[in-house]
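I have placed the structure first, in the form of structure tokens, so that the comments after it can refer back to it.
A single protein chain has been omitted; all remaining protein chains appear in their positions.
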Amino acid sequence: MTTLTLGKALNTGLRKAMEDDPKVVLMGEDIGKLGGVFRITDGLQKDFGEARVVDTPLAEAGIIGTAVGLAMRGYRPVCEIQFDGFVFPAYNQIVTQVAKIHARSRGRLPMPITIRIPFGGGIGAVEHHSESPEAYFAHTTGLKVVAVSNPADAYWMLQQAIACPDPVVFFEPKRRYWDKADVDLDVAPPPLFTSRVVRAGDDLTLLAYGPMVKTALQAAQAAEEEGRSIEVIDLRTLSPLDLGPVEESVRRTGRCVVVHEAQTNLGLGAEIATRVTESCFHSLEAPVLRVGGYDVTYPPSKLEEEYLPDLDRVLDVVDRAMEF
Amino acid sequence: MADLRQFKLPDVGEGLTEGEILQWLVAVGDVVTTNQPLCEVETAKAAVELPSPYAGTVVELLHEPGTTVDVGAPIITIDIGGPAADDAPADDTPAAGLIGGPAPGGRTSVLVGYGPKNTEAVRRPRRSGAAAAERATAPQVLPEADYGSGSDRPPLLATAPDVRSKPVRPGGVEMGRAAEQHATDSEAASGQAVAPGRRAPRPLAKPPVRKYAKDCGVDLTTVTGTGDGGVITRADVDAARSGAAPSGARTPAELAAEAGTVVRFPVVDAGTEGREQRIPVKGVRKHTAAAMVASAFTAPHVTEFLTVDVTRTMQLRTRLAARPELAGLRISPLLFVAKALLLAAHRHPMVNSSWDEAAQEIVVKDYVNLGIAAATPRGLIVPNVKDAGRLSLAELAGALADLTATAREGRTSPTAMSGGTITITNVGVFGVDTGTPILNPGESAILAFGAVREMPWVHKGKIRIRQVTQLALSFDHRVVDGELGSRFLADIGAVLHDPGTALAF
Partner (left out) sequence: MTAAPEMQEIVDPVPGAGEPHLPAQPDLVQLLTPEGERVEHPDYALDVTDEELCSLYRDMALVRRWDVEATALQRQGELGIWASLLGQEAAQVGAGRAMGTGDMAFPTYREHGVAWTRDVDPLHVISLFRGNDLGGWDPVARRFNLYTVVIGAQCLHATGYAMGIQRDDAEAAALAFLGDGATSQGEVNESFIWAATFSAPVVFFCQNNQYAISVPIERQSRVPLFQRAAGFGFPGVRVDGNDVLAVLAVTRAALARAREGSGPTFIEAFTYRMGAHTTSDDPTRYRLAGELEEWKLRDPIARLKAHLSRSGKAGPDFFAAVDAEGDELAVRIRKGTLEMPDPAGTEMFDHVYAEQTEEIAAQRAEFLSYHEGFEQ
């Protein structure tokens, strides 16, 4: 058992993946000498060399497009997009090529590409560095999308994503990069595309992923002090969704709230709400409610705290659900 | 506007000078497309099809079949200027095959594909009855489709194999698969997984029904659903309100089972066929059964019996009913039994406790939530009067009356049924003397109170007709030993025998 920050857990997981498989190649801006702007790839170029840890030109489409070619040649590229807001130049290659080539070739050309994206706000940044674009990718058939929330998942899920024969968009909660927890480097993890109950409860089911899992747990703790028992589930996988544990929970609690930083309109909460309503219709005491960012452009950093869902915003919606 | 072209007989090979037209493959008026075979022409060696160089409408066939024609002579006239497709379009419509123009199959031409259909959509007829879905087969990587490769003559400029070029390995996939297999084989154990909450699944009902029940004050956990999968319908809620058995597709046996009475078998001709009824275990019955089992097979039950002459209590009952404090209230024998029990419990607090197995502690409670076992159309429930020990006789009478009325209407709330500390079960209303009651789970004592009968009794040394009842006290022998149980029961009996004793308690 070792205590790691989420960032260090990713670094350790990358190192392990590279040791296990000589075909793993990391590509991204500033990931080599600098070790990445969040130090996630720190030390890796020194140990694995420039051919396996590539400082790329400043060209996101190039990072993903060349990864397609490398994958066709038998390599396992792990691409870093430096910040969520800068994935869009690469969006064409991701959606029209990475997501489609397996189907286009009817399985002859797999795309075992991992695309790591630090996402979410809460770091007081300038424009384009605090986005939550996961819905654009979860909606794209042919991609798989996951979001880690804690160091243990960071360590294991990254390795699993790299090993996955399908392309995985791997979202990392940048504001949680420095959160610490114990990580067991030896125990086998659950399968990658599964959700997990992280706090038991009886009165309401609270769903979160990425940076909001910690917020949800804090909200549940505060709620307990007020006499309310909230069950928190970390979704972990956004496409495919693993809603089995969610449905089991909602059949007990009868109430469900989804929280994400992304703008509420047409965010992942909308899809989850629809599915839970359909599958748990007869158990629901209240409609499935969502707590998300306001449907505005991500604001300048002085207003960030007003925009992002926090403990109070979550509990407000929990209260609303309980009042039905 | 017509744009006529003539196709001249070409030299189809080897310096041909003439050819015989064997047969026409098109007729005047036909719409032809480029390369469409127009006719068969005989050369020195073989019959050859001549493809049309134009797309358009055939205007004239210039020679009869069987005619020999010189190379270079016109053989057919085609109008390429007119519309090449179905109807005469407006002047603006592009020509067939160009963007916006008509395309085969009733479509309109586009740059990038077949083009949109111009047909009307109709609903296709369905089969009656459900069809089973095929089992999905695992998708596989396909080999290239074999269309028969025809000529296999290799090009002479075939490039020599690059001996030094390494084959492309899938590389790393096996190792990656091994990592994933390792993960999927084992239990989830990240250190952060927790067992989910333990509350039982909620009763099933559509949101409008749920609201309806809430507005009516019906507790859905006491309602049995008649919808598919046990879903509670609006009718079920209505039935629960009225206390009557709901209408619907249910057998008399089901109705009878819910009411707790004897099952009637329909009369049949012979044998045992049709003489068994199967009643689903659900709703309150299911809950009650589970509670009984939990209690009966966890707590070691001991039952003690006491027969009591309660004549004085019954006389007191008449006198008290006249008092203003108790005006309008129902003064039942149960009220006195309850009061007697409360007084006795105050003297012996240990009987008002519960055995906490997990904590290995006995929790003695300072408050008495007095449960009264009630038979309802839905089955047995045990609502309780909260903190009954602090109520005056009048208050207790009111509380018992409310409790009974609410239970009869099926409106008892979950709160009323939880937190009980000791229970009375009145078997006397059924004309029964006594029994060996089973503890309400979480409690340590339960008192069964039988019918009050006129019986011969020894009173002041003589045989007299007195009003006599039997009390049966079951208790959890882990918590209450024989002495305590006996004293407790004796105290209850003492108060009922001589109400004045209450002044001393």
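Labels A and B are assigned to the chains in the order they are written; within every chain, residues are numbered from 1.
Here is the rule we use: contacts are C-beta pairs under 8 Å (C-beta built on N, C-alpha and C of every residue); 3 or more make two chains touch, one makes a residue touch a chain.
In this text the structure is predicted, and so the values were computed from the model without any measurement.
Only one residue in the set A:Arg116, A:His129, A:Lys144 or A:Arg236 touches the chain that does not appear here, and it is A:Lys144.
Among A:Val37, A:Met72, A:Ala200 or A:Ala286, only A:Met72 touches the chain that is left out of the view. Annotation: of B:Gly66, B:Pro125, B:Gly229 or B:Gly431, B:Pro125 touches the absent chain (contact as defined above).
In the full complex, the hidden chain is touched by chain B at residues 13-14, 33-36, 51, 55, 94, 97-99, 101, 103-105, 109-115, 124-127, 130-134, 136, 138-139, 143-145, 147-151, 153, 155-157, 159-162, 164-166, 168. Contact between chain A and the unshown chain involves residues 25, 51, 56-57, 59, 61-62, 64-75, 77, 89, 92-93, 96-97, 101-110, 112, 141-142, 144, 164-166, 193, 240-241.
As a convention for this text, only the chains that are shown with their structure count from here on.
Note on chain placement: the centre of chain A and the centre of chain B lie 31 Å apart, centres being C-alpha means. Of all residues in chain B, only 139-142, 168-173, 175-177, 179-180, 182-202, 204-207, 210, 229, 231 touch chain A in the complex they form.
Those residues of chain A whose C-beta lies close enough to touch chain B in the complex are 20-24, 73-76, 106-108, 110, 112, 150, 152-153, 156, 159-160, 162-165, 182, 184, 187-192, 194, 196-202, 229, 231, 234, 245, 248-249, 251-254, 281-285, 287.
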